[in-house]
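A single structure is presented below for examination.
Just one protein chain is left out here, and the rest sit where they should.
Naming follows writing order (A and B), and every chain is counted from residue 1.
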Amino acid sequence: MANINDPLIPVIGVVTDIRIDTPDVKTFRVVTPDGKKAFEHKPGQCAMLSMPGVGEAMFSITSSPTNKEFMEFSIKKCGCVTQWLHQIEVGQQITIRGPYGHPFPVDTAFKGKDLLFIAGGIGLAPLRSVINYVRFYRENYGKVDIVYGSRSKDDLVDYKEIIDEWCNDEGINVHLTIDREQEGWDGHVGFVPNYVKELGFDTNKVAIICGPPIMIKFTLAGLTELGFDKTQVYTTMELRMKCGIGKCGRCNIGSKYVCKDGPVFRCDELDELPDEY
Amino acid sequence: MKKILKKNLQNLFAAISKETDLFLPVLNSAKNAEFKKWTEGTEYSEELNTVRSAKDFFFPQTENICDFKTSGKNIEIIENSELPENFAVFGVRACDLKSFEVLDNVFLSEPVDSFYKTRRENAVIFTMACNRPKETCFCHTFNINAADPKGDVECFEDETYVYLNPLTQKGKDLLNKVTSALEDETEEPVKKIKAEIEERLKNLPLYNLSAESFGSDKTEEFFNRKEWDELSEACLGCGTCTFVCPTCQCYDIKDFNTGHGVKRFRCWDSCMYSDFTKMSAGQPRTHQKERFRQRFMHKLVYYPTNNNGMFSCVGCGRCLKKCPISMNIVKVIKKLGGTANG
Partner (left out) sequence: MQTVTRNQLVEKAKELLNNGTVTRVLGIKKGEFSYDLTPAVFTSAEELEKEFEFNGFAAANFSKYLVKLADGEGKILVFLKPCDSYSFNQLLTEHRFNRENVYAVGIECDGFADYKKIEEEFNDGIKSVEFNGEKIEVTTLYDGKKELAFADYMLERCKNCKTKKIAAFDELLTENSDETKNTRFEEVEKLEAMTPDERYAFWRNELSRCIRCNACRDVCPACTCEKCVFNNPDSGVENKAIQNSFEENMFHIIRAFHVAGRCTDCGECSRVCPQHIPLHLLNRKFIKDINSFYGEYQAGAEVGNRAPLVNYTKEDIEPKDAVGRGSEE
């Protein structure tokens, strides 16, 4: 049979760097065997990574599209594919296919606006792509606020980049918080939704949220209290996916497929979907 | 219009088989009809529904995606699809033919599923009008006419003859190659057959079933209806309805370790299964009611929303016969669809 070129057939990726971010998050750098990026993507899009025999799973692409050399994925140890990834060494080949999904509207709705990023735990992974894209095209955007929280200081993903780069950028305000008091931490303590309310942002901006569903829910409520309209708030979602291309039928909420119509949704769009998430 | 004496059908099958593999409904050892490859002596079964629908030809229950070989840290991808060359299917009913259109909207939309596409392109479909539609048939509800089955070659039968009417280039080309087995005929006998079938369709118990109250953008109206509790209460959570359904297309992608390598394949999956949406991070559909609702909302609301109002049901009636607890889309339509269906 002639060669078949199907979207479900992946290409080979090589893991060229593994960074340990937190006790359960590692960031994997992936290129093709000839050292190039496997494909171009837009901020917020995802890719299917797999190890044959272990399984395939969808991950958001953490690196910014402006990085022309490689892609990075920050991955929390959680299920069987992620557990396998967490025990590999540099040089390991994996398979990769993508990019999938609907990206953040960085070149339309976000353009020229003040931006408020709100992330919890591993939820920073998809936003990091947007944040670094915005930093690269700094002149296209207004003031940037980043509220990021996690269980403890050790659970903040790529703390080094946050402190060394984001905090030193002009026009970017980083607000970090952790859930409980911890020795050596003199920053804010408390949950993200409460911190957002405490900080009390003006509503003349676009908010982008990602984190555990419960955090998204309460943060969204907090933003509404502050006067944000749902059309100003974007989030990105996660459901079980197999194909990544809107055909295998499992990641739908109502008539929308998270893999194809999402993972990025504007919060008023989510309101129109049935409550099944 | 061509025709052939029924008693000579084997000659036609033999002639087609010389050109291309031919599949047709055959009674198996359990006296169920299933599509089988024709070889000399294989008898065509006039049974209306095969247990497994004709979707198998394009979306088989399992299908290789590719193989992998691993050594050390390296992976090799080996293409290993088993796609058929040209083939013909005889005896596809109008409902199953329509199901291909439903599946096309999924698999042929971008990005195109090339396995499905290749199979579709390589097939010539001979349909067969339904002389004796059954009590469980409700294709009419979805504007399908069992008297006018379409396809590459549409076929009709009476006591003595099978009539063949090629409709597409593919159909004409194949029939041209087997003309020696066929005689010419006017439209008249088929007109008579069609009229009889249309009369019979009108007398079917489910002829007046209407899905009109469902369709695009009706999520809000139906999603939270309390009747879902009652409708789903006896559901066993098995996959029978989804697997015999000609339009169900959910699939899983799995790896099978052969000991020499890994085969990545896709297989039918069912939204009725408890692990269908289960993730390591949680489970959005925790009860059978939610899974049950998903299946029918998909067919009657979500699919139409995404496909210009087209329903993802063709009224073949397989689920009516096969569900272990006899819950099915007709009962759902009647319960939720309002008074029109009494």
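Worth pointing out:
FYI, a residue touches a chain if its C-beta (ideal position, glycine included) is under 8 Å from a C-beta of that chain, and two chains touch if they have at least 3 such contacts.
Predicted, not measured: the structure shown is a model, and the values here were computed from it.
When the omitted chain is restored, the residue from B:Gln61, B:Asn143, B:Asn208 or B:Thr286 that touches it is B:Gln61. One of B:Lys177, B:Lys194, B:Lys218 or B:Lys322 touches the chain omitted from the figure, and that residue is B:Lys322. From the options B:Trp38, B:Trp268, B:Phe296 or B:Phe311, the residue with contact to the chain not on display is B:Trp268. The residue touching the chain not shown here, chosen from B:Asp96, B:Asp113, B:Glu154 or B:Asp252, is B:Asp252.
Taking the complete complex into account, B:Val330 is the one of B:Leu9, B:Leu22 or B:Val330 that touches the chain left out.
Residues touching the missing chain, restricted to chain B, are 28-32, 34, 46-47, 51-52, 61-62, 64, 132-137, 200, 203-206, 230, 233-234, 236-240, 242-244, 252, 254, 256-258, 263, 265, 267-270, 273-275, 278, 320, 322, 324-328, 330-331 (touch as defined at the top).
Heads up, the rule we're going with is that only the chains that are shown with their structure count from here on.
Work out the mean CA point of chain A and of chain B, and you get 39 Å between them. Those residues of chain B that touch chain A in the complex are listed here as 65-66, 68, 70, 73-75, 77, 79, 81-83, 106-107, 109, 111-115, 118, 219-220, 223-224, 249-253, 255, 257, 261-262, 264, 266, 269, 271, 276-282, 284-285, 290, 294, 297-298, 301-303, 305-306. Interface residues of chain A facing chain B in the complex, by the touch rule stated above, are 1, 3-12, 51-56, 78-80, 82, 88-89, 91-95, 213, 238-240, 242-243, 245-255, 272-274, 276-277.
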